[in-house]
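One protein chain omitted, others in place.
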Amino acid sequence: MSDCTTKDILRQVKDGSLTIEDAMLQLKLEPFHDLGYAKVDHHRRLRQGVPEVIYGAGKTTEQMIGIVSDMKKAGQETILITRLSMEAAETINAVHPLCYNQAGRIAVIGDLPKPSGLGKIVIATGGTSDIPVAEEAAITAQALGNEVLRLYDVGVSGVHRLLSHMEYIMNASVIIAIAGMEGALASVVGGLADCPVIAVPTSVGYGASFHGLSALLSMLNSCASGISVVNIDNGFGAGYLASMINHMEAKA
Amino acid sequence: MSDCTTKDILRQVKDGSLTIEDAMLQLKLEPFHDLGYAKVDHHRRLRQGVPEVIYGAGKTTEQMIGIVSDMKKAGQETILITRLSMEAAETINAVHPLCYNQAGRIAVIGDLPKPSGLGKIVIATGGTSDIPVAEEAAITAQALGNEVLRLYDVGVSGVHRLLSHMEYIMNASVIIAIAGMEGALASVVGGLADCPVIAVPTSVGYGASFHGLSALLSMLNSCASGISVVNIDNGFGAGYLASMINHMEAKA
Amino acid sequence: MSDCTTKDILRQVKDGSLTIEDAMLQLKLEPFHDLGYAKVDHHRRLRQGVPEVIYGAGKTTEQMIGIVSDMKKAGQETILITRLSMEAAETINAVHPLCYNQAGRIAVIGDLPKPSGLGKIVIATGGTSDIPVAEEAAITAQALGNEVLRLYDVGVSGVHRLLSHMEYIMNASVIIAIAGMEGALASVVGGLADCPVIAVPTSVGYGASFHGLSALLSMLNSCASGISVVNIDNGFGAGYLASMINHMEAKA
Amino acid sequence: MSDCTTKDILRQVKDGSLTIEDAMLQLKLEPFHDLGYAKVDHHRRLRQGVPEVIYGAGKTTEQMIGIVSDMKKAGQETILITRLSMEAAETINAVHPLCYNQAGRIAVIGDLPKPSGLGKIVIATGGTSDIPVAEEAAITAQALGNEVLRLYDVGVSGVHRLLSHMEYIMNASVIIAIAGMEGALASVVGGLADCPVIAVPTSVGYGASFHGLSALLSMLNSCASGISVVNIDNGFGAGYLASMINHMEAKA
Amino acid sequence: MSDCTTKDILRQVKDGSLTIEDAMLQLKLEPFHDLGYAKVDHHRRLRQGVPEVIYGAGKTTEQMIGIVSDMKKAGQETILITRLSMEAAETINAVHPLCYNQAGRIAVIGDLPKPSGLGKIVIATGGTSDIPVAEEAAITAQALGNEVLRLYDVGVSGVHRLLSHMEYIMNASVIIAIAGMEGALASVVGGLADCPVIAVPTSVGYGASFHGLSALLSMLNSCASGISVVNIDNGFGAGYLASMINHMEAKA
Amino acid sequence: MSDCTTKDILRQVKDGSLTIEDAMLQLKLEPFHDLGYAKVDHHRRLRQGVPEVIYGAGKTTEQMIGIVSDMKKAGQETILITRLSMEAAETINAVHPLCYNQAGRIAVIGDLPKPSGLGKIVIATGGTSDIPVAEEAAITAQALGNEVLRLYDVGVSGVHRLLSHMEYIMNASVIIAIAGMEGALASVVGGLADCPVIAVPTSVGYGASFHGLSALLSMLNSCASGISVVNIDNGFGAGYLASMINHMEAKA
Amino acid sequence: MSDCTTKDILRQVKDGSLTIEDAMLQLKLEPFHDLGYAKVDHHRRLRQGVPEVIYGAGKTTEQMIGIVSDMKKAGQETILITRLSMEAAETINAVHPLCYNQAGRIAVIGDLPKPSGLGKIVIATGGTSDIPVAEEAAITAQALGNEVLRLYDVGVSGVHRLLSHMEYIMNASVIIAIAGMEGALASVVGGLADCPVIAVPTSVGYGASFHGLSALLSMLNSCASGISVVNIDNGFGAGYLASMINHMEAKA
Partner (left out) sequence: MSDCTTKDILRQVKDGSLTIEDAMLQLKLEPFHDLGYAKVDHHRRLRQGVPEVIYGAGKTTEQMIGIVSDMKKAGQETILITRLSMEAAETINAVHPLCYNQAGRIAVIGDLPKPSGLGKIVIATGGTSDIPVAEEAAITAQALGNEVLRLYDVGVSGVHRLLSHMEYIMNASVIIAIAGMEGALASVVGGLADCPVIAVPTSVGYGASFHGLSALLSMLNSCASGISVVNIDNGFGAGYLASMINHMEAKA
């Protein structure tokens, strides 16, 4: 519980400027306001001018238009909508002009913030089929104020493709390694890089890929250090976490 | 390939201070020296005075003693041995005095470095049975130069235990959330915190926990943002990644 | 075997008012009449004025209209049809006016009974995508004579949303906790509440949610006491069981 | 947040009988005291004279003796220890005399409370190999103040064994159906009974029983109404929930 | 190798009525003719007047019409086509009049043979959704010369439905028990009957039925004796095996 | 319900030779006596002189000695004990002399009955490691009155081994095909034989055999007709079912 | 790093015919040129006149037309497109005339090379439903310069079909064994043949075939020697590897 706020309420009760009933109401709300405050504080730091995020899957176009209107009224400058179909994007665009990334099925309303992180986020994919997940991650990271470097189709079955971009790997602040099928990209990247690697298994593949299970298990078992894994096809989650890491700063 | 090094070699060849044969030998070694250099550079930053790590599982006591001797000769001040049995620890201790953490089955040879990270790493566990994995993570993080705050037995079936430590959660630089069984700790922590959360499923549980599978899937599916997952029982991996994130700095 | 019925038959045989052949016929039917009676007795207690249930999946509209007609003839006042498509509902509505809940794909023919249970049934969901399952549970419980309190979108990744409704949680008679993805809601609710919690995993999610398996395993492994689990997406089963518990009474 | 408590604090601040600092300290602790109070209230109702529970697995004998001593000092009359080995039971017995149920690997310290529930809890098992889980459930339920009726070895491959106990099934307040292998007992019981049925899959079996998975899936798929499922081999959880249901009472 | 055939060839070689080259050709073909003969012998016994079977799935209507034409030319009186869509059935019917069972998606061309087995084959299903699989089994068994008794919707969640048909169960020669979801029907039937029970898991169900896996595991784990299992939804296989058992006769 | 019995009771009530209370008691017990009678009748037919079976796993030596004593008193001539360890067998042998089959871990007390079936039961195994399961099946079948022919180590990776025994395959009444690893034996035998084939997957193998899962799935998917499957390693079940099929006879 | 090339560069630097800057550029590119060279060398050997391969799945018709145009410009005589729909094939055909294999969904642009391998590649399938995978393998192998012998529908449930083609099996250079369902073909072929066998599980089947998992596990567990397995339905991979083996030659 945030001491200063509580202290204020108590002071006001003591000096009579606040009735006991109103104080009770405020105190009842306090803990979660406090929690919220903390979050907001954090968010403010992380998000100066950056998007609020709407998860588009399962929402109607009308719902999304309404949410965007509310956010705009609340002063939100940049808004991100993920898992958005082309059709829905077109309908929303008529009301709230947006920029739509078809591959990643993700839209941005408003301007992208200027990159503000510690360094660049490199997004590498094993194949071209992994690009939709990669673009979801890339636009998310950009919308959260990061410079993004795309390194697509550098899968380990042709490891020289990856090696010929060693300078990108070595200079990255965070790397997002996205791959389906055998998912080995994460391990190879993890072994080369000196920064956190976020592995994203994709459902790309057939047969014994079992809709991403193969890549998921492979990535979890990586013997390289500094790797962690998010859900299958979760480009947004990887982009969000990468941005969080790329904006690390000293804490008291 | 690191330009300046190569340029030096070429210059020396040009001015005759290096024979073609020696140049070839050096160039042959370069790429991986270069790779190694990059890694070492990173490691240097990350590891000033911190341990080299020995994975103890499957190594004989003799092998470990030998490796430690080599490392000491090479000037290594702090050495970490993971997955180390009590018996092996005692035998090694007779030759190389060490400090053994019985719960985490991890030993430190030499002094722990002074904390040098951006902030504190909070390590939370769902139950007391998760403590071995937590201690592996904690000692690893400490040995890599981090201040660690232990928050054990704060599982979500009594969420007030977790909430009563909100100030730790809110002030953490990185949080490692360790839980077996339903693995819900990661989601709750992820929803409260404003920093990266590394989730570690543990094999604690019985029946439908299927040796950690339940917690693993649960953590991968977390709908909180900023969470990623490492392998079941992989305390070391979580500690290592947490340290990496806690030592983030600006990159050109 | 219900003694009084059998005793009556025997008495009638003894005093000649029933032939041996008719008695045999009746006795042959007895055991299962008896079983049926027991059930009916139970149902009578549970169901005064409450619906008979038709599982709509896989039944044609004609079949359902026929069954409803039969039930109405038999005096049934309230009839519940689950897993009912909008189209089928419209067709049935032309013959038997009904009230259709589109989210829950469930219809009620006749009036809802007045709540008669021990207390309120709280239905909580992790997200908005879980609402279809929740509505199936809610309408079922209402149709069986329960007061229902909906607490939607209180997932654990924002635990304050749940905590801000603590008074509902604490005053519930039974709680139905419905969640997909990581399914952690059940554990958190189970740790807060002092009443039975029925957990319903949903197939909401993607990737490693494996169509509800993740939430299912998570809920089965809950370390909170007083929790049990029904099949994935089984809103009806949860509503039915919750009603049963909410109508518990002393048994000789 | 419990109004009256908070109101008192505020009143005391207003009239000066409490300093702001002390008030803040108390308010800081309030929310979780409140939560705790709620839980305790519940527990008081449920547990008048009934045991606190210690989960014995993974605890040393010394730890358990210490915990029991603390509980006794705190006035606890009955204490339950689950997953307790014979050897540990003997050691503890020397300090804290206890009554040990070898089959269920569960011990009771102090007297069992007088049954206080709505009716009887029937515990049925498919075979004799399921008895350990059944006894864990039975002793738990008895220790929580329930009358328990054991119906062992009434598996569905000889359904007459079950049917010959119909009067127990029909008169039960709650039934715990425990079975390994095909786990069909839950469905058959669920179809016969008019009360809640708690299904407990056991790891009894071999081959395609896959350590309880077969029974677990079977029970989750039961088409009988009023059934819910707990974790494989979780006798304690079933006994605890059964007691909770058997002590249902009207709630404002 | 069939002695008499080989002996004849050798005799013909010896007396010069067969050249060595022709003998070699015949001998080369012999072993598999012999195998074929054995099979045909068996089939002749089993199939007097009974159908050849065409697996319709994945075959074009033209292919099926052609195969039927060939069979008819070869004197086949009854022909069975399984996994046949309504549309394909109509097209074939125009050329080869057939009798189509819509539920079982199976067609018979020609007359059904008179029942010739040891007794009746009882086909029991847990629910009405299992009827398609049951009809595939039933028509198969009838086409192979068996009297079939259908006992549909006698699932174990209302065990009295099954018990009220005990005389059918007790008098069956072979029973085919077909059920999805928890698959418990096989065990209950197996415990009541004194004849072989062929269990057929079906893909009926949702959630944790995992497309028949739940029923399959349940049936494999049945603790009743005399039960064996065929593939999920394999009505044909069950009908075929049941017919084989129902036509057992003494073998020298 | 057996008419004649019920009629008798009713007659006795009518003529006063039975009180209503005693009649009620008898009627209450009737249905399941009737069930029992049916079973006994069946068993009598199948078991003239053949063993009652004790499942040894999980029973103490004392329990087994007691059960055998009871059975002997009841006039049982042959008794079979499955899953019996060598040590237990020796202890029981001192009280009840028995014949122990070490490979199959199965014992027979009393004389084996003379074979009485329709023909021979052939038991084929893929390898020598499958012999324990095969012997359990073989001794079971012999104890139930069948002539057994063992065909061990005829796995499909050397299909000529199997083909060189074609006369056994062709003359079998029932075949039990036992195999671990790829489990292909069942399909090959099923394609060659003209009799029912009972497939028994075994847990023999390593790696991707996953304790018998590979063989189990393979056998369930056999495209040969007339095959059904029992649980992994369930030699007893296969022997019992084979005997049942080998003793088929006409039923009214 | 290829010594001679590097030496040349160094020599040119030494004698001034190459500036340091140009040398650096060349050295930077060297390692992967070298890698590439090795690959190309290998490819040149393997592919004289043989196709480059385009994986058609997920590529637009336009993309494929463009790639083919580029390849033709680069002098490629034969081009293979896999996973190609009939519609796309027709569109491409209008621009680049091709030969389309409908079953295998694979097209060849240009002439097939003359067979150049050590012997014949035999492609055997268990059933007719496996033919699509087989044709993908066959056309791939032919396009890579191999003579292919098709042996379709020789599944093990009629092992004589396979045995009657023993001379093909015995004379094969490499065998590709393709089967769904129980996947036993690989083991039987592996036991008969004296050459490498590449097993391809297919997703053909239903129920417990689990989309090819059953065949996959079965093939991995084969106890015949000389067998290895590729991914489910991976006809291309099998054809490619078979060609590689069929073109083995002595290496220094």
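A, B, C, D, E, F and G are the chain letters, set down in written order, and residue numbers restart from 1 in every chain.
Operating definition for what follows: a contact is a pair of C-beta atoms (placed from the backbone, for glycine too) under 8 Å apart; a residue touches a chain by one contact, two chains touch by 3 or more.
Quick caveat: nothing in here was measured; it's all calculated off a predicted structure.
Across B:L10, B:V108, B:A186 or B:I232, the single residue that touches the chain missing here is B:I232.
For the options F:T19, F:Q63, F:Q102 or F:S164, the residue in contact with the chain missing from this view is F:S164.
Interface with the hidden chain, as seen from chain A, comprises residues 126-127, 155-159, 163, 180-184, 186-188, 190-192, 205, 207-210, 213-215, 217-225.
Although one chain is not displayed, its contacts with chain F can still be listed: residues 128-129, 160, 163-164, 206-209.
For chain G, the residues touching the chain absent from view are 34-35, 38-39, 41-43, 45-46, 118-120, 166, 170-173, 192, 194-196, 198, 216, 220-221, 225-232, 237-238, 240-241, 244-246, 248-252.
The rule is simple: only the chains that are shown with their structure count from here on.
Centre-to-centre separation of chain D and chain F, using mean CA positions: 40 Å.
Once the centre of each chain is set as its mean CA position, chain B and chain G turn out to be 42 Å apart.
Centroids built from CA atoms put chain G at 56 Å from chain C.
Residue positions of chain F with contacts to 2 or more other chains are 31, 35, 192, 213, 216, 220-221, 225, 231-232.
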